[in-house]
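Just one protein chain is left out here, and the rest sit where they should.
Letters A and B mark the chains as written, and numbering starts fresh at 1 in each.
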Amino acid sequence: MTDPLSRPPKKDPQVRTRVPTRPSHFRSRAALGIAAAAAEGRFMLQVCEDCGAVQYPPRDACASCLSVALPWRDVSPKGRLIAETTVRTSTSIYFRERTPWRIGTIKLEAGPSVMAHVHGDLAPDGEARVVSMLDKSGQGVLFAIPPDMTPNMEDDPQMREMTCDPKFRRVLITDARNENAPALAQALADAGASMIFVGEAESWRPYPHRAALAAIPNVDILPMDVTDTASVVELCGEIGGKTDILINNARFVRPGGILDRADVGFAREEMEVNYFGLLRLAQAFGPAMRGRGADGDNSAAAWVNILSVNAWSNSPDYGLFSASSAAALSLSQNLRADLWDGGVRVLNVFTGPTEDEWHQPLPPPKVAPAAIARALVAGLKDGLEDVYVGDVAKDLIDRWRAGPKILEREMMENRGASS
Amino acid sequence: MAENSKRQSYDGIVVVSPATVPYQRFSKEAAHWWIARALKQSLDAASLRPRDVDGLIVSSFTLFPDSAVGLTQHLGLTPRWLDDIPMGGACGVVGLRRAARAVQSGDASVVACVAGDTNHVDSFRRMLSSFSRFAQDASYPYGSGGPNACFALLTDHYMRRFGATREDFGRICVAQRQNALRNPHAVMKTPLTMEQYIGARAISDPIALFDCVMPVAGAECFLVMREEDAKAQGLPHAHIRATIERHNAFPEDAIQMRGGWEMDVDELYAMAGLRPDDMDLVQTYDDYPVIVMMQLEDLGFCAKGDGPEFVRAHDLTIDGDFPHNTSGGQLSAGQAGAGGGYLGLTEAMRQVTGAAGPTQVKDARHALASGFGMINFDRGLCSGAVILSGDGA
Partner (left out) sequence: MNQQSGAPLLGELALSIASGAIRVVDLTHTLDPDFPVIILPPEFGQCARFRMEEISAYDHRGPAWKWHNFTCSEHTGTHFDAPAHWISGRDLPNNSVDTIPVEQFIGPACVIDCSQGAAADEDFELTPEVIQAWEAEHGEIPAGAWVLMRTDWSRRRGAEYLNMREDGPHSPGPTPEGIRFLIEQRDIRGFGTETVGTDAGQGNHYTPPFPAHFYLHGAGKLGLQCLNNLWELPPTGAMLIATPLKIKQGTGSPLRVIALVG
C-alpha cells in the first residue's frame, strides 16, 4: 500500500517558491497520440490497419508490414513488469528534483514492450495495468499501476505528479449562485479539498441554496462577480496565492437562436459571463497559478471549465448560448497553452443540457449537478483534459469526431425537439 | 529467401597505425580539434601526408553542424571516397568493414578511419534528450536517466532471468580497472576493489557508479590499406580475418538479452577459420558490464545465461587466462563518445602487432573486438565483431 499523503505544512514564507520545471515535452507528431488518449483517460496505441500489429513506440510505418495506415485504437492495458529500475541520477532538472523515480519495462499482452513510470505498489514481476496519463509537461506518458486498486493508491508521489487530485488542495469555485455550486463543493469536500472558496456575486440578492452551500465543511463564501473585473482582481489579490484548483462554473444561459431574439441583450450577457468572465479570471488568477505549479503537495494543479458540449457544434435552440460556449472553448485552448509551462492543467468538463430552470422544457436525459460534480472530481483525480458528462455530451462528441458537417445537419434536424 | 551469400575474404587488406589521443574529462576544444589530432598521429606513425589519404570515414556525435563532408574542407583533405558512420559503439567495426571493402575494390588506396568527440560540461545532457526519435518519445520522458536507466532495465532483467549477481558484474569492472592501471592514458588511475564496487553510490538500481563509463573527450584513428603498401612502408599491420555486423536483431524479444552477434557468430568463426578458443584476447564493447556478459555468450565463449559462471571461472586481466579489455576498456579508460567504438579495435591492433607496450598480452596472435551501439529506444540496435590476426599468425 502507499503511505497516505499527510496534510501539507503551512508554507514557509522565507522560502522561495520552487519554480516549475518540466519533464521533456519534445515529441514526434506520431507520439502525440499518447497525449490525445491520455486527455480522455483512454489507453490507445497504434494498430496497423493492414496486418493488425500493435505498435510501440509510436511510428509512421508498421514495423511488421510497412503499412502507413496506423490508426490509434483502444488496446488491452494488461501486461507484466519484466524489468524495473529506480532512477537516482537524472539529466533532467525536473526529475533531479524528484528522484528516486521508479520506471520499468512492461510486456503488454497486446504485443509490444513499453517503458513506463511504475507505481510504488506494483510488485516486481507483477501483473500490471498500463494507463496513459499527462505529465507536468502536458505530454502523454505511460504509467504502470497494479491491476487492482490498492490503499491510498492515488497518493503515490509519482502518480500525484500526473493527477490533479483535490486532496489537501485549496479550490475556488467561481459562482456560488450557480445551482451546481453545492454539489461541486460537496464533492470536493468529500475528495479531501482543504479549503473551498466560493465566489458570490450580488450578495444583496438571496438565492435558495446559499445555506446548504455555506454548511459544507471547509467552504468560505467570498465576494466575486466574474462580470466585474475589480472584484475578480480583488479576490485574486487575497487568495490568488493559495488557489490550487480553480473551477469556473459561472454561466449565463438563455434559450433561443438569432431570430428568436430581438436584440443583442442576452447575447451580450452570455459573452460577458461565459467568455469575458473566463478571460477576467484567467488574467487575474492565471499568472499566480502558473508560478505555483511545483509548490509542494498543494501546488497549483488545475483550471476547470464547465462548458456546454454545444461549444463543438451549435444547437439552434440555444444558438447564442452555444456561440458563447464556442468562444469559451477556444479561449480555454489559449489558456491551456499559457498555463502549459507551469504544469497547470486545463480540464474542460463538457455537458449536455443540465437539470435547471433554463433547460426545463427539454426532454431527458439531462445532467444533474451531482453528475457534473462526480465527473469533474474524477477527471481531476485522473488528471484529464476533456471530460464528457452524460449521454448527450458523449453522443455529440462521437458524432463530431465522425463528421462535423454531418453533425451540423443533425443538429438542424433536431431543432424544436424540446418544444 | 536464399541463405546468406558467401562472404569474400579480406586477404591482402590490413589495418595499420592505431592512434589514441589521450582522453580528457572535459575539453574546451571542438570535436574537429580532437579528430585532427588523432588523424595526424596516425599519419605521422605511417609516415604519410594528408594528401596520401584518399578515403575517409568519420564517426562523431559532436561535430554538429558539420558532418564528414564539412570535415574534408576543414582538414584540407580531398578524398575520392567518404563515409560517415553514425553507429556509436559499433562504428569502429562497421567503419573497418566499409574501409576494407573500399580498398579491396580499388575505390580507395588509404582509408583513414577516425572517431572522436569532445566533452563540454553540458554536452552529454544536451545530447541525450535528442538522441533519437524513439528515445525522445518513449524513454527520455521516463525519468531522463539516459543510458544508465536503459541498461539498468536490461541488467535487472538479466539478473532475474539468469541469476547473475552484482558481484558477477563487479568481476568484470574490477579486472578492467586492474588492466587500466597499466595503461598510462586511462582516466581511472586508482585500484578498484570489489567492496568499493558493491558499495558505490546507486545511479539507477541495480546500476551503481562503477557500472557506468565516464564520458570524456578523446579521439581514435587507424588506417586501412593494401598489405603490399604496408609492407613497402615497413608498417606493422594486422590482418582482417573476419567481420560481421547486424542491426535491430531479435525485435521480437520483449527485452534485450542478446545482441545481433548471435545471428552471425558462426559465420564469423567460419570465415576466420578459427574458434573461440583460438582468441588470445577479447575486446568487448563495455559501456555497461551486462552487455559484456551478453557478448561473451553471443560470441560463443559460453552458452546463453552462463555469462555469470564464465566470469567467475576466468581471470579477465592482462595476465589472466582470458585477457579482456586490456586497455581498461571504456569503464576505466573513459568513453570518448564515438571514439568508444574504436577503443577495443585500436587496442586489438596494437596487441596482435606486439605494440601494446605495458598492456601487452604475451604471444598475442588472434584478437576479437566487438562493437555495440545506439540505444535507439530500449535496446542497442547495432552490433558487430572483427577478428584480427598479427603478421606472424
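To be clear about the criterion, contacts are C-beta pairs under 8 Å (C-beta built on N, C-alpha and C of every residue); 3 or more make two chains touch, one makes a residue touch a chain.
Being a predicted model, the structure only gives us computed values, none of them experimental.
Listed by label, the shown chains that the missing chain touches in the whole complex are A. Of the options A:D74, A:D220, A:D391 or A:E408, the residue whose C-beta touches the omitted chain is A:D220. The omitted chain makes contact with just one of the residues A:E234, A:E269, A:D297 or A:D338: A:E234.
Check A:T17, A:S76, A:T99 or A:T227 against the missing chain and you find that the one touching it is A:T17. Counting the whole complex, the residues of chain A in touch with the unshown chain are 9-17, 195, 197, 220, 222, 230, 233-234, 237-239, 242, 291.
As a convention for this text, only the chains that are shown with their structure count from here on.
Computed centre separation for the pair chain A/chain B is 49 angstrom, with centres defined by C-alpha atoms. For chain B in complex with chain A, the touching residues are 124-125, 128-130, 133-134, 136-146, 148-149, 152-154, 156-157, 160, 201-207, 251, 254-255, 377-378.
Residues 23-24, 26-28, 30-31, 56-58, 63, 82-92, 94-95, 99, 101, 103-105, 107, 113-117, 124-125, 135, 137, 139, 141 of chain A are the ones touching chain B in the complex.
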